[in-house]
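Note that one protein chain of the assembly has been removed; the remaining protein chains are unaltered in position.
Naming follows writing order (A and B), and every chain is counted from residue 1.
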Amino acid sequence: MRWDWVPDYAAALAHGLFITLLVLVVSVFLGFALAVMLALAQVRGGMISSFISKCFCNYIRGTPLLMQLYLLYYGVGSLFPLIPGVREHLQWLVRLDAIYYVLMAFTLSFAGYEGEIMRGAFLAVPRGELEAGEAIGMSGWQILRRIWLPSALYKVLPTLAGEVIGQLKSTPLAFTVPVMDLMGAAHKVMQDKYLIYEPLLLVACIYLVLTWAITSGFSLIERQIPSRRSV
Amino acid sequence: MIAAALPITTLLSFGDSGYGDELAWAALRTIEISVFGYGFGIALGLGGALGKIAGPLWLKRVLGIYTTLFRALPELILIMLLYYAGTDGLNRLLSGVGLGPFQLNGLIASIFVLAIVQGAYATEVLRAAISAVPIGQLEAASAMGMSAALRFRRITVPAMLPLALPGLANLWLNITKDSALVSIVGYTELALATQQAAGVSKQYFVIYLVAQGIYLSISLTSVWLFGRLEKNLRRGQSLARAAA
Partner (left out) sequence: MKNIILTSGLALALGIFQASPSWADLKMGVAAEPYAPFTSKDASGKWVGWEIDFMNALCADIGEKCSVEEVAWDGIIPALQAGKFDAIMSSMSINEERRKVIKFSDMYYNSAPVLVGAKNGDKDFSPEHLKGKIVGVQVSTIHAAYAKKYFEPKGATLKTYETQDQVNADLAAGRLDYTLADGVTLDDFLKSEQGGCCEPKGAVPYDVEIFGVGVGLGLRQADGALQAKFNKGIADLAKAGTFAKITEAWKLTGKLRLPQAN
């Protein structure tokens, strides 16, 4: 075991950790918002929007995230030269850093998985609660915002910690496109120093700490929420 | 070397000018490592579950660490660690008992790492299912004089299978997708074959779309099959519930 490289790479690892957390936080928040829309499209949408939402969720859940990321980054990249004028006039789009593709791929992925869960949660809210809202004259939007969504959110909260950890566990894939996340930094050490185990073990420990932090964070939130559940 | 703009029909044709057959073979290798990884993973999970329920304290502790660690760490990191360290260790172990030393090929190494990762998840799924079998049924079996092995085969397994099936189905879907990660350590399954084909033909978009179509059809077929299997296994159960 050799650890003398740690000081030299501390900055790179810290920056990588920041990128990993950025990817996690952005994709969870944006992905969740998208998931609510996907779920609503399935439980309340018309035939077409419900079908599209269902297809999207199946696609995300049925294919490896690695391939989704490659399709988004290299697939789309290979299309640029085919469209005349893009390279000259849409420089910013062509030059878009890989991190944006990563954020997009991870957001869509989280949305696909969480959309399915939110759909179940929306359907599990007792009809009576919604009818009560209607009876006191709430509009459809008010019912959604005040009753349906909060109720569904309470239901998914216990599973959400697991989902976020799942998302954290997929973030190392970001290094397969040119993004220097935590894994990317470890990978750099592996390349520069011809080491395998030490950098991997170090990031493994960091991931363990992050997992633990997410678990405790969520149980803290759960305790804050008033509930009549016996447990 | 190859002209860049092949028509899609040629690009995906079977034979020497297209990538259809390469992708098809690679898809088979993906299924192969998934099936074997899944099989060994479940075997490992069954052992792990029994150890967690009935094993001695030290075994329970070891298994506890195994399942907690392996489920908390990113699959990619585990696969890289196991691919280099694990196969190295396995090789030494095999040569230690006089079976080697031999070079583990990519196929065996891939199956091995997928199975170890899968085993941790399978342990938890099976432990929960076995623990949920009503104790009365087991006591009844013992009262009838069944040996522990017979009881396990005749009562525990059939009773816990329907409970474990949804979890096991999920694990199968996960392993078909996780198998793409072994492309990163260089085993040519579908994901890596896709990269090779895309890189040489330069048709990144089309090739990636086709590969995703293959993954999607694997997963949709599996969902359908598991649905039928579950219906089959739950036949007796729902009848009992209806009668009660």
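Methods note: a residue touches a chain if its C-beta (ideal position, glycine included) is under 8 Å from a C-beta of that chain, and two chains touch if they have at least 3 such contacts.
Because the structure is predicted, anything quoted here is derived from the model rather than measured.
Across B:Ser17, B:Ser217 or B:Asn232, the residue that sits in touch with the chain not pictured is B:Ser17. Across the entire complex, the residue among B:Gly48, B:Pro74, B:Gly106 or B:Pro162 in touch with the chain not shown is B:Gly106.
Contact with the omitted chain, checked across A:Trp3, A:Phe29, A:Phe80 or A:Trp212, is made by A:Phe80.
Residues of subunit B in contact with the chain left out of this view: 1-5, 15-19, 21-22, 25, 80, 83-84, 87-88, 91-92, 95-96, 101-106, 109, 184-188, 192, 195-196, 199-202, 204. In the full complex, the hidden chain is touched by subunit A at residues 74, 77-78, 80-81, 87, 94-95, 98, 176, 178, 187-188, 190-192, 194, 196.
By our rule, only the chains that are shown with their structure count from here on.
Per the touch definition, subunit A reaches subunit B in the complex via residues 58-59, 61-68, 70-71, 74-79, 165, 168-173, 176, 183, 196-197, 200-201, 203-204, 207-208, 211-212. On the subunit B side of its complex with subunit A, the touching residues are 69, 72-77, 80-81, 84-85, 173, 177-181, 183-184, 191, 194-195, 198, 202-205, 208-209, 211-212, 215-216, 218-220.
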